[in-house]
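All protein chains of the complex are present and in place, except for one that has been dropped.
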Amino acid sequence: MTRVTIPIGPQHPLLKEPLSFMLTAEGERVVDSVLRLGYVHRGIERLAEERSWVQNVHLLERVCGICSHIHTTTYCQGVEALLELEVPPRAQMIRTLMCELERIHSHLLWLGVLAENVGFTTIFMYSWRDREMVLDIMEDLSGGRIAHAVNIIGGVRIDPDAEQLDSIRRGLDKLQQQVDTLLDVVQHERSLRVRTQHVGRTTKELVRRHCVVGPVARAVGIDEDIRRDAPYAAYDRLSFKVITESGGDVWATALVRVRETSESLSLCHQILDQLDPGDVATRAGRRVPAGEVVSRAEAPRGEVIYYIRSAGTDKPARLKIRTPTLPALSLLGEQLRDIKLADVPVVLSGVDLCIACADR
Amino acid sequence: MLNRLVQWARRRSPWVLHYNSGGCNGCDIEILDLLTPRYDVERLGILKEASPRHADILLCTGPVTRQSRDRLRRIYEQMPAPKWVVAVGTCATSGGVFRGSYNMLGGIDQVIPVDLYIPGCPPRPEVIIEGLARLLATIDVPEDKPPRDAAEPPAEQLKSVAADEGEASDDGD
Partner (left out) sequence: MLSDILYVLIRLLVLPGFTFLLACALLFQWIDRRTIARLQARVGPPWYQPLADLVKLLTKESILPAEADLPICTALPLVSLAAVLTAAVYVPVGGHTTYSFEGDLIVVLFLLSLPALFYFLAGWVSVGVYSVVGGSRSLLQYFSYEVPFLMALSAPAILTGSWSISRIVGQQATATWTVFVQPLGFLLALVGLIGKLKRVPFDIPKAKSEVVGGPLTEFSGRKLALWHLTVDIQTVVGVFLLVNMFLGGSDLGPLSSLPLAGLMDALGFGLKALVMLLTLSVTSVLYARLRIDQLADLGWRVLAPLGMLQLAVTMLIGAV
C-alpha cells in the first residue's frame, strides 16, 4: 500500500495548541509518527532569570492557562523553603482549595475535549457547561476565571469571608450532581465506550519506562499521587482516596479523571469545613538566600517539578520547570504506532497534552 | 440593493478560525468556551471552522514565537478574502508578559495585519463577543463597488491546507 504523510498540526482542529505530528499512514493505518515541538516555546525559564522573585509569580502563572495555579503554588513553595518562611495554615488551606478547584476545572475541560474529538459534541457541551460552575466559584474567590493570581510568596492574596464560603458550598453541591451524571455517562454511554475502550492501551512497563505520571499512570494501576506520597500545602490534614484503574486504555483514564473530580469535590468540602482562622500571608523579603531547592506538586496532569536556585540576589539564578506532559509526549511516540487513523484523536486526548506546559 | 444583502450576510455569518501562535492556553480555552452553552455564539452566526479556507475571521491568541511565524502567515494567506484578523489576549496584542524573550516576535501585528485587538489576560468570553460584535458592525460593502473583494492571490496562497509541514522555511530563523 502506498504511504501518505498526514500532518496533524500545528493548526488542526484536534489540537487547541500548536504542536505538529507527521503521521505516516498506509490507508487508514498509522504506522509511524514524527513529533515536532517548540511552537509555543516562549523562553520562560530564561525570562524568569531576568525578573525578580515577585514578578516571577506573575510570569509563571502564564506557563499554562489550564493549570495556572499549580505552577505558582509549586514556585512559591520552593521560594518559601529557601526563605525558610512559615506559611500560615489558613493560606495553605486556601492554596489547596484553589488547587482542587483547578483540578475539577481541568478534568471537566478534558472530558469535553475527549468527547469533541470522538465527535460527541453533546457531552462536550454539557461538561463545559458544568465547568462554568467551577469557574464561577474561582472567580468569586479570586476575581479571575482562568488566571487567578491567588498565590504570593509567603501566602495567598485572598481571604474569603463566611458568606463566600457558603456560596461556594452551594456551588459545589450543585456541581456534585452534575459530576455524578457525567460519571454515569462515561461509564455507560455505548458509543463513547466503543470509541475509547481498548484504544491507546498502555502497560505498567511502558508507563514506567517513559516515566509517565498522573492520571495516565494511575489508569494502569500505578498508585502514585504526590498529594499523598509527599504531602505539600494542607494535604497532610485532609483525607482522600487516590483513584486507580487497571485498564490502561483511554476509557480507564476517563474514569480516573471523572472519579478524581468527585474526590476533589469532597476535598473542597473538607477544606471549607476545616478552614483555620488567622492570617493569609507572612511578609517575605526581597532577597532570597543562596541555595537550591526542588519543589513538587500534583498538577491535574501529574507531577510538576520546579528546581530553583538562588544566588542570594533578588532574582533566581536558575529556574527549571518539568511538567507531566513531557514524558507523556515520549509515550505518545510508542502509542501512535500501528493504530487506526481514527484513533489518533482519542489517543492524543487520552494522555491529555498540555503543550504550553511542555514547551514553556 | 445587492450590496446591502451581501453586507447583511457578512455581518451575520462570521466563521472563525482559531490559531494559537504561542500562548498559554488561557485565551484558547476562553475562545472554545464561546461555543458552549453559556455563551453559545452560534446565536450570532459564529461557527468555529477547521480549515482556513472556510473561515472569515482569524482569531489569534498568544504572542508570535519564531517557529510559529511562518505558519501564522501561511494560514492568513490561505483564507479567502474578505478576511479579518482579531488578536485575542494581551499576548496577541503586544507580547504581554513574554515580551523581551529571545524567542518572541511580539504581538500578532508583527506578522500579519490586525483588525481588532482584544486585550485581557485572558479576556473574558463576554469581552471577546463584544469585540467580535464591534468588528462585525464595521463590516460594510460600499454601494458603488462590486461585492466581491478578489485581490490577486499571492503565489504562496495556492498551497494546499495540508501542505508539507517539515519544510525548512518553517523553522523561523
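Order of writing sets the labels: A and B. Residues in every chain begin at 1.
We adopt the following convention: a residue touches a chain if its C-beta (ideal position, glycine included) is under 8 Å from a C-beta of that chain, and two chains touch if they have at least 3 such contacts.
Just so we're clear, the structure is a prediction, and the values are computed from it rather than from any experiment.
A.B. asks: Omitted chain: which shown chains does it touch?
C.D. replies: A, B
A.B. asks: May I ask which residue of A:Phe21, A:Tyr126 or A:Tyr232 touches the chain that does not appear here?
C.D. replies: Of the candidates A:Phe21, A:Tyr126 or A:Tyr232, A:Tyr126 is in touch with the missing chain.
A.B. asks: For the chain that got dropped from the picture, name the residues of chain B it touches.
C.D. replies: Interface with the chain not displayed, on the chain B side: 5-6, 8-10, 12-13, 36-37, 40, 42-43, 45, 49-51, 53-54, 56, 78, 80-82, 147-151, 153, 157-163.
A.B. asks: Could you please point out the chain A residues that touch the chain left off the display?
C.D. replies: Interface with the chain not displayed, on the chain A side: 4-7, 12-14, 25, 27-28, 115-122, 125-126, 129, 189, 191-192, 194-195, 340-345.
FYI, only the chains that are shown with their structure count from here on.
A.B. asks: Chain A to chain B: how many Å between their CA centres?
C.D. replies: About 28 Å separates the centre of chain A from that of chain B.
A.B. asks: Which stretch or stretches of chain A touch chain B in the complex?
C.D. replies: Spelled out, the residues of chain A in touch with chain B are 5-7, 9-13, 16-18, 20, 22, 34, 36, 38-44, 46-47, 50, 58-59, 62-66, 68, 109, 112, 124-126, 128-129, 132, 145-147, 354, 356.
A.B. asks: If you look only at chain B, which of its residues touch chain A in the complex?
C.D. replies: Residues 17, 19-30, 32-33, 35-38, 50, 52, 62-63, 65, 67-68, 71, 75, 96-98, 100-104, 121-122, 124, 162, 164-166.
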